[in-house]
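Excluded from the complex is one protein chain; the other protein chains are retained at their positions.
Letters A, B and C mark the chains in the order given here, with residues in each chain numbered from 1 onward.
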Amino acid sequence: MSLAQRIQVDLNCDMAESFGPYTLGHDELIMPHITSANIACGFHAGDPSVMRKTVALAKAHGVRVGAHPGYPDLAGFGRRQMGLTPHEIYDGLVYQIGALLGVARSQNAEVTHVKVHGALYNAAAVDERLATAIARAIRDVDSALWLVGMCGSEIIEAGLTAGLRVAREVFADRAYQADGTLVPRNLPGAVHTDVSLVVRQALDMVTKGFVTAVSGERIPVSADTMCTRGRAACSSFCEHYA
Amino acid sequence: MSLAQRIQVDLNCDMAESFGPYTLGHDELIMPHITSANIACGFHAGDPSVMRKTVALAKAHGVRVGAHPGYPDLAGFGRRQMGLTPHEIYDGLVYQIGALLGVARSQNAEVTHVKVHGALYNAAAVDERLATAIARAIRDVDSALWLVGMCGSEIIEAGLTAGLRVAREVFADRAYQADGTLVPRNLPGAVHTDVSLVVRQALDMVTKGFVTAVSGERIPVSADTMCTRGRAACSSFCEHYA
Amino acid sequence: MSLAQRIQVDLNCDMAESFGPYTLGHDELIMPHITSANIACGFHAGDPSVMRKTVALAKAHGVRVGAHPGYPDLAGFGRRQMGLTPHEIYDGLVYQIGALLGVARSQNAEVTHVKVHGALYNAAAVDERLATAIARAIRDVDSALWLVGMCGSEIIEAGLTAGLRVAREVFADRAYQADGTLVPRNLPGAVHTDVSLVVRQALDMVTKGFVTAVSGERIPVSADTMCTRGRAACSSFCEHYA
Partner (left out) sequence: MSLAQRIQVDLNCDMAESFGPYTLGHDELIMPHITSANIACGFHAGDPSVMRKTVALAKAHGVRVGAHPGYPDLAGFGRRQMGLTPHEIYDGLVYQIGALLGVARSQNAEVTHVKVHGALYNAAAVDERLATAIARAIRDVDSALWLVGMCGSEIIEAGLTAGLRVAREVFADRAYQADGTLVPRNLPGAVHTDVSLVVRQALDMVTKGFVTAVSGERIPVSADTMCTRGRAACSSFCEHYA
């Protein structure tokens, strides 16, 4: 049995992060290699025109379209923690998911999932109240949407409690801590730059169900979907194994 | 036959114009008196929490919920002309209508119509390319939405061409010019402050099909819906005649 | 000896918090009663036109003009904590103080002091790194500026270390905790609404050098300047004792 036959995992990527005159990311190059695109919705990145183009691109490649809402902080790219209340989080998510629904409808495309971004993603992984607000926002807009969240974290529990289908996400290019959380981006070694390491971590997670933490321990993971950032890592993995 | 029996007109009002710590308008006081609420969508005014509260308020009063998208200019309240291309207008509308769809869905409310705001409203009344972009954006998000626009203007033509149902709007508290357009806000006398004048203009438009321009001429109008701003004028009209 | 002769304290007030079409505060009513105006600089509130008008108003009343910079969060009014780095804080302060310098220069007015706003004020009271970044930003723009900060907190230490003159601020209308910090706004009783209580706390702080915490303890304070918000409290205090 070949490796290709054994591996079945959704590859997702954060996209539509350009804004006005500013270009970020390599959406056109990455789109052919993934199965789910997370579309930034204008709060931490993205704008209406970028969203339209990226949804069209995803549709052309048969890639699933999901909302990627974040904190209202363009200057900080949604990576700075913000003290929003669960109510504010809920309202912001409903708005952003709706905005993408509008864009998708205008192209007869479907929105299939929601994955929150950056600092909100991290907060939702450990804060039950935020996680619950997020899950309810998704359910209240459309209970058929999948919730994509950090494997093993609060957001997965919140999604299940809200009656949503959940996709547990793992990261091929991020270092893990012994407790199953990611090494914060501002620490050295947070992001793997060695492509072979990225590929091995991806294979470990998807085919063997574990990831090796920076402490050396093997942590069990369920990998429903794998986040792939960076063209090199993505195309490398895809070319060889997908 | 009483007056009340003869008058049948939709009363619409621009709402949800507060933002963050800032309060604008008298939504709670006006809502009981109108039949359609135009919800600002966060570009020229409004925010996700204000939208949620206003949709809930409309639903509680059995008032129709519509999108009220505008230029991306919070500081200028969408009243400053901006050189956006028709493509940018289209994308911005799809986004804003979608955002309101999300908010409405989360409350099992329906979005029934779209009316653009301020400087965009004025531009769409005379610029066929902008009007067409607006009509297509509405149709592409949901072809069942009504387009509300300035009676006798380009936007009505564009809506009909796009296959939309249109509602011709008249203004009870704005002075008209001989060509059927409104006296610009920055000119004296643009907004009627005399309540009796507002009421008479309303009755002329709704029951007799004309409005008296500042030049003294009677201009024929079709009044499917009447914009009512200001608590005094609205409640005065409603108490006496609605 | 009359009370009026004994009391000598700077009365400061946060101002210029309106934005575009939105009005907040009662600047015109309060200005005659205070001695220092803290001007919002466009990040958490305020805009260039509001700044100009408020500086002119302060100048007309012989009131000192100071910068009141905050987090870049208009929707949250700068009251939500944000995870900005000390470098980002430094840069944001230099920018905002400079912006007010421009406004002041254009009116031949002088900027005398800087007091940071809201969540940043609270963070700077307890986080030495943020406090240091703030003090250095002020010093680097103009070492003659006074730093106004929470009495007894880190920001006062940071200001002294940076070689700045500091003004220790006390609050007449905020409840204190036993450790000398303010009761957070989201807790009940955080803000005194009883004018007589406000006045008594003001007199205790200014003339007797203490404030009574919610726990009942008397906490020693040095009151170089007193923050006064709200028209009622301010005018009441001023009319009777200033």
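One rule holds in what follows: a residue touches a chain if its C-beta (ideal position, glycine included) is under 8 Å from a C-beta of that chain, and two chains touch if they have at least 3 such contacts.
Predicted model only: the values in this text are computed from it and were never measured.
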Visible contact partners (per top-of-document touch definition) of the missing chain: A, B, C
Options A:Asp47, A:Asp127, A:Asp140 or A:Glu154, residue touching the unrepresented chain: A:Asp47
Touch with the omitted chain, as defined above, among C:Ile30, C:Val141 or C:Val206: C:Val141
Hidden-chain contact residue, picked from the options C:Leu24, C:Ala37, C:Val63 or C:Leu101: C:Leu101
Where the unshown chain meets subunit B, residue by residue: 72-73, 75-76, 80-84, 119
Residues belonging to subunit A that touch the chain removed from view: 17, 19-24, 45, 47, 74-77
For subunit C, residues in touch with the removed chain: 42, 47-49, 51-52, 87-88, 91-92, 94-103, 105-107, 137, 140-142
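The definition used in the following text is that only the chains that are shown with their structure count from here on.
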Numbering shared by both copies at the subunit B-subunit A contact, with half separating same from different: same
Subunit A and subunit B: spacing of chain centres that average the CA atoms, whole Å: 38
Sequence positions of subunit A contacting 2 or more other chains: none
